[in-house]
Every structure is written in C-alpha cells, then in structure tokens.
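The structure's right below; bear with me while I get my questions together.
Here the complex is missing a single protein chain, while all its other protein chains stay put.
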Amino acid sequence: MTLMRCLLIPLLMAIAVGLCLTILSLPEGEPGLQEAVAQQLTDSGVRNPVTAVLLNFRAYDTLLELVVLLLAVLGVWSFGAHAGASAPGAGEVLDALARLITPILILVSVYLLWAGAHAPGGAFQAGAVLSAAAVLLILCGWQPPAVLGRAPLRLGLTLGITGFLLVGMSTLFSGRSLLQYPPDHAGSLIMLIETAATGAIALTLTLLFIGTAPAGRNPS
Amino acid sequence: MTAATFYAFVAVGLLCIALHGLVTQQHLVRKILSLNILGSSVFLLLVALAKRAPDAPPDPVSHAMVITGIVVAVSATALTLSLMLKLHEATGLTQLPEDTEG
Partner (left out) sequence: MEALNLLTWAIDALLGLCLLWLAWWALATPELFRAIVLFVVFSLFLALVWVRLAAPDVALAEAAIGAGLTGALLMSAMARLHAATATPPELRGSPEPDTDAPKAADAGRPDSP
C-alpha cells in the first residue's frame, strides 16, 4: 500500500506532463468539425448546431443515451427498497419556494424545449429542469398520485425510446435508411422526438432520485 | 496562450486532483465525488479543445458529446450511490472491505 502511495505522486505528475505536452502539440486554430456541420446545417431542420448534431447527425448516439438512462433506472430498481430516511417535514421557506418556483420551472422547461431548435436549449436541458421541479416537490413531501402505479410509469419510461425508434423507423418506409430524416420534415420530426425525450428524461431523472421501486413491485 | 489552452491545463490539473482523490480517499462517497470530478475534468478538456480557433465558432460535435456525457455521468452516479447504500445495508461498511483491513 505504501509503495503505491509513493508511486502515486510521480505517476500523476507524469500523466500531467504528458497531457500538457499533448495539448501543446496540437495544431493551433483547428476548427474541428465545425465547418462540416455548418455546411449541412440548412438540411438538418434546425438552426442550433448542437441540436442538429445531437438529434440529426448523431441521432443514434442520443437514442442509445436514452437506453443508458433506462438501464440506470432498472439497475437502481433492482436493489429493492432502501432502509433509509423518509423525507422530513418541509420547512416554511422550502414550502414557499416550491410553490413559487415550480410553475416557473415548468414554463422554463417548455421554453427550453421549444428554443432548442434555434437557440441554446434542447430536450436534455428541458428534461433536467422539469426533473428539478419534481425533485423540489418530492422534498416538500409531495407523493406522486397512486394512480401512476406500475404500468403508466413503465410506459412513460419507455416513451422516449419508443418514440425515437418509431420516428426513426418511419423513414425506412420512404426508402431512406434508419434515422435519416427527409430535409423538408426534419424540423418537425426533431421536435416530435424532443418532446417524447423530454418527458422520458424528466421521468427517468426523477425516478433515479427517488431510488426505490414503486410499491407493489417486489411481492416479497 | 489562448483561453482554450489555459482551460485545457486547468482540466489536466483537475484530472490529477481527482485521480489522487480516487486512490487515496477511503470513504465511498468521496470516491464517487472523485469520479464525478474526473468526469468533469475530461468534459472540460473536450470543450476547451473544441474552441482552439479563437475567432471561429466552437466545434459542436464536442459539445454534443459532453452533453451526452453529463447525462450518462449522473445516471452512473445514481447507480453507484445505490450500490453503496446496498453495501452499507448488507455489511455496515462505508468503505471497501480491502480498505478497512489495510
């Protein structure tokens, strides 16, 4: 153990020096893939280059990222119930803050979803803000309604992936390959995918925070 | 030295701090914090190197990769924290077993 500790600092310094030399040896002023993206931006259906890359040029990566989120929720659910603390009663400040800020957060989330086409924003940011509102409500003691039992919850979780896949596979019928949107309708297709993805991301992040599976999941 | 190169060096420094913390810290939550800082340092390196041309717009592919990386990092953090809580329930430890013996 002490040998590793003695070796650790020189090893880290070697890593640091190596990385710094690599950074300094990179060519100056390289634009990277920015010009390639800018050339194809008009065909992509959106005006924000990052959204175009996320949802059009590298749409397959985004689809698999939604799958990764789903796998994380499944992993957290597989551990069963945690013997842990229940949420303490919310103080007045937190309660007042939650009442004031939740409508604003929902509005900001919808705006970010819509603005992602032409300005900074998009599905991930909108889903994250929406899940922040849900986490705030949960911290104040809000229980999700029991009617959102097992089936609607599971449906909502898979909504993003299935929506994405349906839109992507619909392009197969018009003779294109998977996820190759027609340039005329690319904007609306992207907006459709982003809406489904926002709901799924918000639900997934909130479930990751809650941690335990919904009641009735484990019969034991 | 441009701002991009400066932030790239800061990222290398963060990477070394996070690696040092990952190896030397024994409490599992601190290890998870070190992993998160490690991930953030790699994202900083990616985005800093995407803005190497001072006048041109930055490279959007790197930004998309980093946004994906942030979301994956938070889901990995959630899963790791669940694992840690389960380990604590089963054994009562908040450190890895080899760290408590050594």
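Which chain is which? They are A and B, in the order written, and residues in each are numbered from 1.
Here is the rule we go by: a contact is a pair of C-beta atoms (placed from the backbone, for glycine too) under 8 Å apart; a residue touches a chain by one contact, two chains touch by 3 or more.
These numbers come from a predicted model, not from an experiment.
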item	value
Among the chains presented, those that the missing one touches	A, B
Hidden partner interface residues of chain A, rising order	48, 50-51, 81-85, 112, 120-122, 124-125, 128-129, 131-132, 135, 139, 205, 208-209, 211
Where the unshown chain meets chain B, residue by residue	3-4, 6-7, 9-10, 13-14, 17-18, 20-21, 25, 27, 29-30, 32-34, 36-37, 40, 43-44, 47-48, 50-51, 57-58, 63, 66-67, 70-71, 73-74, 77-78, 81, 84-85, 88-92, 94
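To be clear about the criterion, only the chains that are shown with their structure count from here on.
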item	value
Touch list for chain A against partner chain B, complex	1, 4-5, 8-9, 12-13, 15-16, 19-20, 23-24, 26-34, 37-38, 49-50, 52-54, 57-58, 61-62, 65, 68-69, 71-73, 75-76, 79, 82-84, 122, 124, 201, 204-205, 208-209, 211
Contacting residues of chain B [partner chain A, same complex]	5, 8-9, 12-13, 15-16, 19-20, 23-24, 49-50, 52-54, 56-65, 67-68, 71-72, 74-76, 78-79, 82-83, 85-86, 89, 102
